[in-house]
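For this view, one protein chain was removed and the others were kept in their places.
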Amino acid sequence: MTTSPPTAALLHAQGLAFARNDEPVFGPLDFALARGETLLVEGDNGSGKTTLLRVLAGLMPASAGELRFDEAPLRRESLAGRALFLGHQLGLKLDLSAAENLRHFVALYGQREGLAPAAALDEVGLAGYADEPVRRLSAGQKKRAALARLLLAPADLWLLDEPFANLDRHGIALVNRLLAAHAARGGAALVTSHGAVSFTDPSTRHLRLELNA
Amino acid sequence: MRPGSTAAACTAVLRRDLLLAWRRRGDAAFPVLYALIVATLFPFALGPEDALLARIAAGVVLLTVLLAMLLAFDALFRPDLEDGSLELLLLAPQPLALLLGMKILAHWLTTALPLIVIAPLLAMMLHLPAPAQPVLLAALLLGTPLLSLLGAVLVALTAGTHRSGMLLALMLLPLTVPVVIFAAGAVSAAEAGLPHLAPLLWLGAALVLALVLAPLACAAALRIALDA
Partner (left out) sequence: MNTLTLWLHKLGSPPTFYRFAGAVRPWLLAAALLAGAIGLYGGLVLAPADYQQGDAYRIIFIHVPSAWMGLFIYACMAAAGFVALVWRIKLAEIVAMECAPIGAAFTFITLVTGSLWGKPMWGTWWTWDARLTSELVLLFLYLGVIGLYYAIEDRRKAARAAAFLALIGIINLPIVHFSVQWWNTLHQGSTVRILGPSHIAPSMLWPLLAMALATKLYFGASLLGRARVALLAQEGGKDWVRALAQPEGSRP
C-alpha cells in the first residue's frame, strides 16, 4: 500500500473499512488521491475492489473510517456531478442506439463544453455505429460506448471498475489515453484491475487490497 | 434546456422510458390481454346470467385491472437494475425523487392507461349498467395512478430480491384495500343512484397526497434496497 503526502488531496480515506453482515470485506484502508493522479486498485477476486469503488461512489455507506472529498467529509450530495462511476454493468439500454444512450446520459449528468455525443462516439472508435442498437454491438464495443461517457461528463473523479475488461489492445490504449488526458486536466481516477493488464504510466500509484481471510 | 439541468433530466427519463416501451410495444399488450382473459373467465365460473354479472361487473373490472398492474410492476425497476442504468440514475446529480416520479409516470402511461382504455369494453361485456360506466372510468383514472405510486415504493423495497413477484403481492395487496373499497364503493353507489362523489373525492385526496409523498418514499426505499 502506498500513500503520498496528502497535499490538497481530492479524495482522502482514513481507516476506511466495509463489512457485510459483520464479515469484513476490505480495509481498514488509508490512501489519498490528489488531482492529476491515477490510483490503480489491485487485488484478487473477492478482495473488495468493486465494493471499495461502490462505497467511494456513494452507493453504499462505509462501515468505519473517514472519507474526505475536496477537503470536506464525503457526502452523496457533494459527489453529485463531480464523480463518475463506471461499474461492470454498463448501464446501456440494449434497445436504444449508442447515441440515444449517450444523449440520455448527458441529460442526466451534464455535458462538457464543446463535445457532442456523436463526436465522443467517434473518439472511442465507434464511428458509424452511433445509430446501431446497442444490442447489435460486441462486448468490447459496448464497453467503448460506456467509456464515451468519460469524455462527455464534466467530472473530477473517475471511479472505473475493471475498465480494461473485454477490450482489445487498441481499447486498452484508448483507456490509457483517456486516463492520461483526464490526469493532465487535473482530474483524479481510481481504477480497479485484477492485475491482468499492464498499466504502465509512471504517474500511476498502486493500492493493493488483500483478501480478508 | 441545458443538458444536466433538472428539467432536461426529467424529460430525458420520461422520453427514454416511453421510447423503450415503444421499441418493445408488443409487451404493452400483455397486461391488456391478461385483463381481457381474466374478465372472460368470470362468466364461465359464475354462469352467464345478466343480472348477476351486472352486479359484480365493477368489482371484477377493478380487481382485474389491479392484478394486471401487479404483474406489470416487476418491469418498473428490474431491467434497469440488471443492466446498471439504475445505478446511473441513483448517482446522477439530480433530485432522485423527481426522476423516479418520471419513471412512475412513464410506467403508468404504458401499463395502466391501456388497461383503462379497455376497461369500458370489459364493463360492457359484463353488463355494467350504463349510468355507472363513467363513474367506473373516473374511479380507474384516480385509482390506478394511486396504485402505481404505492406499488412503486414497494417494488423499490423489493429491488434486489429474487422472488419479488409473490412477495410484492403479499406486501401490496393489503395496502390497496382502501383504494379498492372507495373505487368500488363509488361505482356501486352510482349503480344504486346514490351520491357517489364523496368516495371519488377521497380517492382524489389520496392521489394528491401520494403524488407528493410516494416519489420521495420511493427514492428512500430504493436507497435502502440497493446499499450493500
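Order of writing sets the labels: A and B. Residues in every chain begin at 1.
Here is the rule we use: a contact is a pair of C-beta atoms (placed from the backbone, for glycine too) under 8 Å apart; a residue touches a chain by one contact, two chains touch by 3 or more.
This one's a predicted model, so the numbers in the text were calculated from it and none came from an experiment.
Of the chains displayed, those contacted by the omitted chain across the entire assembly are A, B.
In the complete complex, the hidden chain is touched by one of B:G47, B:P174 or B:P195, namely B:P174. Of the residues in chain B, those that touch the hidden partner chain are 153-154, 157-158, 160-164, 167, 170-171, 173-175, 177-178, 181-182, 185, 188-189, 199, 206, 217, 220-221, 224-225, 227-228. Mapped onto chain A, the footprint of the missing chain covers residues 20-23.
Simple rule for what comes next: only the chains that are shown with their structure count from here on.
Interface residues of chain A facing chain B in the complex, by the touch rule stated above, are 20, 57-61, 79-83, 85, 87-96, 100, 103-111. Against chain A, the residues of chain B that register as touching in their complex are 3-4, 8-9, 11-13, 15-16, 19-20, 23-24, 82-85, 87-94, 99, 226-228.
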